[in-house]
Each structure stands twice: as structure tokens, then as C-alpha cells.
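The complex appears here without one of its protein chains, the remainder shown in place.
Our next item is subunit A:
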Amino acid sequence: MGRKLLLEHINVPGINTYEVYRSKGGYASVEKALKTLSPDDVVEEVKKSGLRGRGGAGFPTGMKWSFLAKPEGVPRYLVCNADESEPGTFKDRYLMTYIPHLLIEGMIIASYALGAKTSYIYVRGEMMPQIRILEKAIAEAKNAGFLGTNILGTGYDLELYVQPGGGAYICGEETALIESLEGKRGNPRIKPPFPAIAGLYGCPTVVNNVESIAATVPIIRDGGDEYAKIGIGRSTGTKLISAGGNLKKPGVYEIDLGVPVEEFIYSDEYCGGIANGKRLKAVVAGGSSVPILPANLILKTAAGDARLMSYEGLSEGGFVTGTMMGSGGFIAFDEDQCIVRNTWNFARFYHHESCGQCSPCREGTGWMEKVLHRLEHGHGKLSDMDLLVDVSKKIEGNTICPLGDAAAWPVASAIRHFRDEFEWHVTNPQAAVAGNFGLAHYADPLTPVVA
């Protein structure tokens, strides 16, 4: 039975209000941090916890905080990344909707640790209801003396604001987010300089995901060492998984990192198996940007071991037979789903969302979308698969921001693992337009590779 550090009280009626949140022990971590710990102590606890960024890249949060430049007389900023736009990911929206004070509490702790006096929560503009929820929570926290000037009589001042985006996936990339917060188009910046040196308004800035910031609340409450005991290896703590697609019980689950994928999909505690009695065909385990894996490879690694839901577990096998934790957007495909159609859909998404600064990304995503469109609609050629791989290679690693890679990997991995399904679309165009290739051999267990 997994621990619930973030979602423990999510079903308590009224937990979205200050009173109920407080009655469940809320804001105790702020009191502990501000009254008994120095900012550096807080950073130290977060370092000890082993917490890794929950936004996608998995970079250790404590280390990121310790890189923040602290020049005299220059303000520093904390910006929360609540842009949540990675297809398959919906945990941050869930958390902000139901337990907004957890994020506010985390923002106060993190701002204190970093010495920020003004912090922003950048929420994607479509989440207008969540923006209202957060604004109400901020007003309540301020009213209770946890925000504003001289918080809890400690002399620490903090203002917290919510900023809406305008509808652009790219604004989830941290430098694009900063540009957007400055009132500009969301064009990612060339790094270096990194935001830790020159971020918002040219000042040192930390950008962290909603879940990373929320996780500092239990870390400060229980101590970094306690948090680090949960999980497996360098994947410490609990992680919110957004489970969607053809699952019996889709939703947001908090898991101890290290749960076997098979248990996560099939046990009643989590997703309860595949919906409508169907069989599992494939999984995109960490949001649309990570490589897709066929059922056999997501349940077991190529070496035949049970695959675990952890940073290392999901990437076991590298790009050839593994995938990534990413943002924890877990998308399950049943036997009726068409891999070519989904790959085309994702390629369309990335083409639509490319900011257009780099030619390989702007043009390459367009080409991939066009070629996949023709494959899905029965006009493809057998040479198209190599063409797609070639285009994806030319994008990968040749762009300003990682959106290029994020667009290239899903296409390359779909062709790597489902090449015969793509070929079937070319050789049976009529059938491909009308129906789907089915499971083929992918759902069958792999023969273990004996070393």
C-alpha cells in the first residue's frame, strides 16, 4: 500500500479551504521552516530528500536551488511552472483544483529557502477555474498571516501572484515561460545564461514544477532523510502519475517510486487493468514526449526483469528498449488503437506547438506530420519509414530547446517498435483506413535474453 504524502487529504470535504487544510496540519511546514530553520537549512533538507524535479527532466531540486546566484541588492525569483500541457499529464491541474493550499504552502517554503520576496505561479491560461481557486487560496493564506509582510513575526516578506499563460505548450519550457511572464511571445532563450544566473527580468530565478514545490511540504515536515527512505535508489519519494487512455480506472495516483509497472496497470489499488476487457497493446509512460513501448517491453525489461515505475526503471534499456519517467503522464493503448494514427496525432501536436525559432524543429515537425498523415490515410510509401527516421535524427539535438527532441522521439520509437504496423498501412491502404492492425506479437512475453 503506497504512502500518500501529497494526496493524503484530497478527499476530505472542504480541504480546498484554509480552515480545513489548516486543521489537517496544513502550514505546519511553513511554521517549522520559518521559525526553526535557516533558508540554507531548508535547501539542505531538500537536498537530503533526493527529490528530483517532477516537471519532466528529473533534475535534483535541492541542487538546482543551491545553484541560484545571490548577488547583493538584486532580487531573486521563484516561478512555479503550472503550465501543464504535456499530452497525457494532468496531475498538477488535479492538485491545484482539490488541494490548492498544498501548493501555496510549498511556494512559501521554497521562496523562503531561495530568498525570493515576490513569487509567481504561471498557470496555463486555459485553467481559468484553477487560477480563481489559487487566487482565493492566496487571499486566505494572506489573511491568516502566511503571506505578506513580516510573516509569522519572522521579518520575512513574501508576495505571491498567479499569472495566466495564453495557450502555448512551449511556455512549459522554463525560459519560454519566463519570456511569457515578461509579456512576450514564448520563444525559448538560448542557454547559457541559465535562469539561475539571469532569469525573470534578468535576475536569478528558479523555475519548479507544481508537484516538486508541493513535495517540499512533507519533506520539511518529516525531514529530508525520512522522504529519502521512500522509493528505490535515486528515485526517492512518491510520484503523482496521471493515468489515462484505455484503463479501467484512469485518474491521478500517488505511488511510491519503484512500484512494478504491471502492478500499477493491473492491480485494483491502481488502474484496475485495461478497460472493456481488452488487452494492452502499448504504453507511453511519461507524457507524449517519451518513447512509446509495446506491452511486452513496458511490463518487462529486455532482460526479462519486471519493469519498475522509477526514473531508472523506466529508462532501463536506453533508447533501444526503454523509455523515460518524464512528467509521469502514463497513457495506455488497448488492442483497438492504431499506433500510426496516434503517432500522426502527436506529430501534428508538435508541429502546431513549435515556436518556429529553429528550422529543424519548425520544418522537421511539419514534414513528419505530412508524411504520417499520408501513411495513416493510405497514401504512404515503404520508404516513408526511413524518411521519418531520417527527419527525426536531423531534428534531435539540433535545436535551441528540447521540444525538438520531444517531437523526434515518439516518431522514432513508434517506427522502431511497430515497423510492421507502419508497413501494413502501406501495403494494405484500404484496410488501414478502415481498421487497425491489432496486437500482432507485441503483447506476448519476450523470450528472456540470457546474458
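The working rule: contacts are C-beta pairs under 8 Å (C-beta built on N, C-alpha and C of every residue); 3 or more make two chains touch, one makes a residue touch a chain; residues count from 1.
The criterion applied here is as follows: contacts and distances are computed from a predicted model.
Hidden chain, UniProt protein name from the list "Aminomethyltransferase", "Aspartyl/glutamyl-tRNA(Asn/Gln) amidotransferase subunit C", "ABC-2 type transport system ATP-binding protein" or "NADH dehydrogenase subunit E": "NADH dehydrogenase subunit E". Note that of A:T17, A:T118, A:N398 or A:N428, the residue touching the chain absent from this view is A:T118.
Within the full complex, the residue among A:P39, A:P250, A:G380 or A:G404 touching the omitted chain is A:P250. Screening A:I331, A:C361, A:L375 or A:A432 against the full complex identifies A:I331 as the residue touching the chain left out. Which of A:E126, A:E226, A:E363 or A:E423 touches the hidden chain is settled by the complete complex: it is A:E126. Residue-wise, the contact with the chain that is not shown comes from A:P87, picked out of A:P39, A:G62 or A:P87. Panel shows subunit A; residues 75, 84-90, 92-93, 118, 124-129, 161, 163-169, 180-186, 201, 242-246, 250-252, 288, 329, 331, 333-334, 337, 341-342, 345-346, 349, 352-353, 355 of it touch the chain omitted from the view.
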